[in-house]
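Report on the following structure.
Note that this complex is displayed minus one protein chain, with the remaining chains in position.
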Amino acid sequence: MWTWFHKLGSPPHAYRILGKMAPWFGWPALVLILVATWWGLWKAPTDYQQGDAYRILYIHAPSAWMSMFAYVMMAVAAAIGLIWRIKIAHAASAAGAPIGASFTFLALATGSIWGKPMWGTWWVWDARLTSELLLLFLYLGYMALRASFDDPQRADRASAVLAIVGVINVPIIHYSVQWWTTLHQPASVTKMDRPSIALVMLIPLFLMMAGFQLYYGWAMCRRLRGEILRRERNAGWLKEAN
Amino acid sequence: MTRTPILEAARLVFRRDLTLAWRRWDEVTQPLIFYVVVTTMFPLATTPELSQLRLISGGVVWVAALLSSLLALEALFRADVEDGTTEQWVLSGQPLGYLLLAKVAAHWMLTGLPLVLMSPIVGTALGLPFEAWGTLVVSLLAGTGTLSVLGGIGAALTVGVRRGSVLLSLLVLPLAMPLLIFGARAVTMAIDGDSPAGPLQLLAAIFFLALSLGPLAMSAAIRISVEN
Partner (left out) sequence: MDLQKFFAMGGYAGFVWSAYGLTALVLVWNTWAAYRSETEARTSAQRRTELSRETRT
């Protein structure tokens, strides 16, 4: 088991394995997302309170979850790269950022769209949306810092420090934003919480979460391969592989 | 070769920075002036009614203080990195975090502390009542201190970047949002007559967290920026 991990640190080996793994992520992801969409839009019944608008939940909640998951993964990879000086970990961190930022954007956009029929406004400063917005800033800052360095090694390591500082901040941000929103509506439950929900309405949520998660895996495989190629430009194994 | 004890080395760094700033003290006053100017913008942009300004005074004083602090932070490490002093620190074998913390402390004394002392005046101009002065000062002490540490990390990361001041703000401001939430809220609660103990304690907790972990991040960032 340990040798498998160890081999993964070697770029040519990782490149090959990622190429083989990608379809195992990709096709199940596609199937799950399509099934979840069908179930969520067609099979699940209309909600008594929110009508058909609640169906946006099926993409909003998984996007929000993935945005957080991707950030934590990015920070963990960055930490591994920084502490053990494993290049491929830095590559994984870089590869994950645009995917995570996309999910964050999606969470914000779908949350905003959902807000209009529910609260009558396109934007609401509720806990989850505000946290997502701050998370988007963290992603953008990370990508901006990376882009500002010419030296790829320095870019890797500086952005790694930023990612680690950011991930420590994420729980603090969450808690503070939560606290901030309860100040003005002490006992209210935000409308995006679902007190009790029928199983037939929950299943598409789980399917979509799983689909998004596998999609992330697929996108990571592809992007990480690209990152490896870019970083290993002058390495010998590339010449043999091509 | 005897090594200077770290506290002595830190004190040397601290005094050096203060002396250097004393010679260029217009750089010290600029953030202060910016603070007053920005705060003036709010009544001009909204209303001259003190009763209405009072409602947002806690937030405005805090936002303006954060922005003014950030202004001065970009140049925190630049001079020392450019002339090689930082490299000497890294090579000296002293715990780098303490030296950097000493530098941040000196910087805070020159920028953060004046802002804190100025804040009651600025707040009163926005209708902040005298009873809230204590909370204002205490919250800003912890807030500007934490921001100096966070800004130190950001400045260390962006030290080589051209026109890095905007990037620095983009990196540091999202991290400073919790500070803003708790600090501004504490002041507003004091204005309303409630006890601000809750947010003040949370603010203090964040400050101590920054103080303990910040030097670690700063020294990692400086090493990355300095080594070739």
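Read from first to last, the chains carry the letters A and B; within each, the first residue is number 1.
The rule we apply is simple: contacts are C-beta pairs under 8 Å (C-beta built on N, C-alpha and C of every residue); 3 or more make two chains touch, one makes a residue touch a chain.
Note that this is a predicted model, so its numbers are computed, not measured.
Asks: Which visible chains touch the chain that is not shown?
Replies: By the stated touch criterion, the chain not on view contacts A.
Asks: Of the residues A:Arg16, A:Lys87 or A:Arg222, which one touches the chain left out of the display?
Replies: A:Arg222
Asks: Of A:Met21, A:Ala53, A:Ile86 or A:Ala210, which sits in contact with the chain we cannot see?
Replies: Final answer for the missing-chain contact: A:Ala53.
Asks: Pick from A:Ser102, A:Gln153, A:Gln178 or A:Gln213: which residue touches the chain that isn't shown?
Replies: Of the listed residues, the one touching the omitted chain is A:Ser102.
Asks: Write the list of chain A residues that the hidden chain touches.
Replies: Residues in contact with the chain left out: 33, 37, 41-42, 46, 51-53, 55-56, 59-60, 63, 98-99, 102, 105-106, 109-110, 113-114, 116-117, 215, 218-219, 222-223, 225-227, 229-230, 232-234, 238-239, 242.
We adopt the following convention: only the chains that are shown with their structure count from here on.
Asks: In whole angstrom, what separates the CA-based centres of chain A and chain B?
Replies: Distance between chain centres: 32 Å.
Asks: Could you please specify the touching residues of chain A with respect to chain B in the complex?
Replies: 82, 134, 137-138, 140-141, 144-145, 148-149, 154, 157-158, 161-162, 164-166, 168-169, 172-173, 175-177, 179-180, 183
Asks: In the complex of these two chains, what residues of chain B are touching chain A?
Replies: Residues of chain B touching chain A: 153, 157-158, 160-162, 164, 167, 170-171, 173-175, 177-178, 181-182, 185, 202, 206, 213, 217, 220-221, 224-225.
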